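Every protein chain except one is present and positioned as in the full complex.
All chains are identified by letter, namely A, B, C and D, in their written order; residue positions are counted from 1 within each chain.
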Amino acid sequence: MTARPLLTELRLSAGKKARLHRILFQYGLGNGTAFFLPYDQGLEHGPRDFFPNPASSDPRYILRLATEGGFNGIVLQIGLAQKFYWDYAGEIPLVLKLNGRTDIPSDARALSPLNARVEEAVRLGADAVGYTLYVGTPAQEADFEQYRHVRAAAERLGIPLIVWAYPRGEAVEAKGGKDSFYAVDYAARTASELGADVVKVNFPHPERRANVKAPYDGQYSTQQAADAVVRSAGRTLVLVSGGTKAGDEAMLEKARESMEAGATGLIFGRNVWQREHDASLRLVGSLREILAKYPSPMP
Amino acid sequence: MTARPLLTELRLSAGKKARLHRILFQYGLGNGTAFFLPYDQGLEHGPRDFFPNPASSDPRYILRLATEGGFNGIVLQIGLAQKFYWDYAGEIPLVLKLNGRTDIPSDARALSPLNARVEEAVRLGADAVGYTLYVGTPAQEADFEQYRHVRAAAERLGIPLIVWAYPRGEAVEAKGGKDSFYAVDYAARTASELGADVVKVNFPHPERRANVKAPYDGQYSTQQAADAVVRSAGRTLVLVSGGTKAGDEAMLEKARESMEAGATGLIFGRNVWQREHDASLRLVGSLREILAKYPSPMP
Amino acid sequence: MTARPLLTELRLSAGKKARLHRILFQYGLGNGTAFFLPYDQGLEHGPRDFFPNPASSDPRYILRLATEGGFNGIVLQIGLAQKFYWDYAGEIPLVLKLNGRTDIPSDARALSPLNARVEEAVRLGADAVGYTLYVGTPAQEADFEQYRHVRAAAERLGIPLIVWAYPRGEAVEAKGGKDSFYAVDYAARTASELGADVVKVNFPHPERRANVKAPYDGQYSTQQAADAVVRSAGRTLVLVSGGTKAGDEAMLEKARESMEAGATGLIFGRNVWQREHDASLRLVGSLREILAKYPSPMP
Amino acid sequence: MTARPLLTELRLSAGKKARLHRILFQYGLGNGTAFFLPYDQGLEHGPRDFFPNPASSDPRYILRLATEGGFNGIVLQIGLAQKFYWDYAGEIPLVLKLNGRTDIPSDARALSPLNARVEEAVRLGADAVGYTLYVGTPAQEADFEQYRHVRAAAERLGIPLIVWAYPRGEAVEAKGGKDSFYAVDYAARTASELGADVVKVNFPHPERRANVKAPYDGQYSTQQAADAVVRSAGRTLVLVSGGTKAGDEAMLEKARESMEAGATGLIFGRNVWQREHDASLRLVGSLREILAKYPSPMP
Partner (left out) sequence: MTARPLLTELRLSAGKKARLHRILFQYGLGNGTAFFLPYDQGLEHGPRDFFPNPASSDPRYILRLATEGGFNGIVLQIGLAQKFYWDYAGEIPLVLKLNGRTDIPSDARALSPLNARVEEAVRLGADAVGYTLYVGTPAQEADFEQYRHVRAAAERLGIPLIVWAYPRGEAVEAKGGKDSFYAVDYAARTASELGADVVKVNFPHPERRANVKAPYDGQYSTQQAADAVVRSAGRTLVLVSGGTKAGDEAMLEKARESMEAGATGLIFGRNVWQREHDASLRLVGSLREILAKYPSPMP
């Protein structure tokens, strides 16, 4: 297990600390862990994600779910934030996702274009901004350049920056794929080197060893891999994402190992809102029980 | 049927509300529905579209038709707006279409370049601006970037933004084509996620199932598809476009199903002005009869 | 009588024409005349103006009155516009008053500072902007400079500019006072020379001849004076203001002479809302009867 | 009594609503009332204010007091905010006071210069900004101009603007003084007309009638005066300031009448921290009991 860093030792500016403190200690469990509800899949995958639970198509349903479930924040793209967040402004923290794309064109050279600016997030009352960095994409020059401006603006305005560190693109596919321990670990480190305050990673798969660089082609348990990823992130807090909908037990085990590794929390979307209402709250309850076991000391 | 959202619950700024209110309640039927006359086909397809009714080549003819037919607005590119709108300024709302292209080059990687700025629309007295977003195009990064600036300018100046959400490009063709339920639904959602106030979509064809993503490869009626599209748009008002000229009955049925689904209105160009003058007014009359059955409550 | 200029012969841009057309032909009597309800006295004089009719302190009361009375527009400062206009956006045109001051300090060197920008007016959905130009003030250099930027911005954004042309300051007082025919005529001409689209003047008092420049020290009827003022304004439309509350008959006579002189309309505030509700609507009704006798031809 | 406006009917942007919601419903009593602890007197009056209770000279003492006392926020100038707020960032809302002055020079032509920008407040994690507007000062042109930029920046960044509306300057003194009902009422209205979200006023003294404008020279109770002031502020929330240290009973009565009039809360500095620690908490407790009787409905 890697010790989760304390909020007070991250060398954050007052504004970033104020906002992260709010997210971590005044919402959700209020114990320094975080559980976010992401809702940008309508753009990233299209409305097909809403078919398992048609109610989930309506942002109002999701916002209600976020407050009912005691989440630490909700993640929206600019359009939904502008038209739906007002009703809940101040009741649940907003993470404005600044870039995003449809999955219709090929992602061989994936780059997620900016759809909103940091200043817009501040104007909307968001407590954090999100940016998808496609680690390893052939378009990495344009991506890093775009990211750099986001990072600088987030610093200027004192708002925490959460990086969706996603290995992606043809070069990643050629080196073991986007979920390998190698790729996830590299992605976490890249976010940390480039100044993310929080990094969202997929759970690493150490068993995907084909074509990955040494020494990742060795034998590692998922716990070892998770530990390494959190260690690579250093003073960048780690959120583990849920990914595509999976069985409850697998989900809970993934959450347990993540928290044991020193992650700060979870960011689960489809696994939550693709279930019908009560089932989603039941899963949320189980996940909160896990988070409750990993409190940070109150600063 | 999806309930059409009220103008007062869209979280619009005062300027956007003032202008949409004007369009929806002080022109046309004045009952909260909208019927727009688009006239940018001279750029998009070339003058070939005017051959069925040569009079339609003259913007004065179209502007007169728009007032005679009781439309809620007319859509023009910058050049025609500058040279012809003055005569009708204040009598019929103007939607300035900000981007547009010829259809001479391939649209495999389609991108519709900006031809005018939002500020020019305001200076011309327009009550809304239009932007064509090619959803799914390989050029989506450039498109989203260009769009983002338009959205921000429209917000800054309080003018409603109508997005022509058109699935387009080689990746769309490979996944079922631009009129499939899958593509139209994704396009509507994309416009909503990216902050359109109004979205113009083509009528969805649920029978085009080849190569589309699950669950769109299932059996859906056109009414089910239309309902879903309006639901995906959420607080973004929906206009259904007429597309290429078709028979009267098909046209009316499409209009009926759209309004039944909760659309706010119609945007029919060629189907109107490619008929000779009296026939076009007769069709307009029939369509207005449909719109009259779907009033919004006066705010 | 001076012939009132037609909207179509003022050489307005499309945007200015669209907005003035809307004000003049789609609100109020819709006959090309205008009747505005100004409500910036809370800043210019303080809440003491509301004591005669305490309900008038509430902007909601005033906005309701403006729609009930069939006014062509309401005049607000930025703060009230932002917090109260949304509810009526699109139902009644807004004139955003861009500058304004308290009357606590001396007005010997009066200058009315800017409180909002033209762009904010556009964003709020205003159909015109208002600017107080203190004609003859010792601070005229700063005033003209400030005005010039407002005029340019109004042109750039196609929004009509209404100038409150107020003779004011110690030099005006030394030359016959702010209500003399001399001062009002000079003020109207100044607004016209400096590019106002509409000018608001006080009714001229040709009998105040002491210390005024020749030939204003001669004998003129009020009708002659009013005619001259409208003539001086040329293609700048004239609104005559109500000033402090006065008796009904004086009020109506002033209105009659103004319209007879070729004014486009009236702008009466305290004379309207300092009466109790029904009395104010009765006065409004009488004034509308006068305006109804001076239609402009529909363009 | 004037009905206190609801947070949801103030036509605030999402960002302003989020931040005000936080202040009003997640800190202090959490019932929609507000109790702020101002601590800018070290600049405004100098350290002489700290002599009654030397501990009060230390910002750490004050920040601790603010959390112990359950305040809704603390008010600091930029220097103290930068050096002391980090320790409490996220635990107690910060109001960054943007302008301020020493009281050494004459305030005949008072103007309070800007010491920090709105963007710095956002970067520090502040939930509101404060601006002193000297209503009626001969320097009102410079003051309004300076204020306008602050207002626009606060809008752009979605942060609530609290205006210290202080009648001040030789013209105010000549018209009855800064605490008269006339002056306070005019100040509240000025803040409202110019777009303040919240206004801080001194408690009005209707008995100071010498030289004030009619009808303020009539007989009014303090409750009538307080009611009028809140009514003049309209959708601008009212905070009543404590002013110089006074006896407990006078203090509590002032608070009671303010809340009864529809004020949103109190902003008491010297009356709190010039007492020794336990006495100050006792007074705070008594004031909170009053606030507890005037809850707003949870939005």
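To be clear about the criterion, a residue touches a chain if its C-beta (ideal position, glycine included) is under 8 Å from a C-beta of that chain, and two chains touch if they have at least 3 such contacts.
Note that the structure is predicted; figures quoted are calculated from it, not measured.
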*The chain left out touches which of the shown chains?*
A
*Determine which one of A:78, A:114 or A:194 touches the chain that has been left out.*
A:194
*Selected from A:68, A:141 or A:276 as touching the chain missing from the view*: A:141
*Looking beyond the chains shown, say which of A:172, A:267 or A:283 touches the absent one.*
A:172
*Just the residue numbers, please: which parts of subunit A touch the chain that's not shown?*
10-11, 135-138, 140-142, 144-145, 148, 151-152, 167, 169, 171-172, 175, 182, 185-186, 188-196, 213-216, 228, 231-232, 234-236
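Note that in this section only the chains that are shown with their structure count from here on.
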*asked:* Suppose you list every residue number at the subunit A-subunit B interface; are over half of them used by both chains (same) or under half (different)?
replied: different
_On a C-alpha centroid basis, what's the spacing between subunit C and subunit D, in Å?_
35
*For subunit D, residues that touch 2 or more chains besides their own*: 11, 14
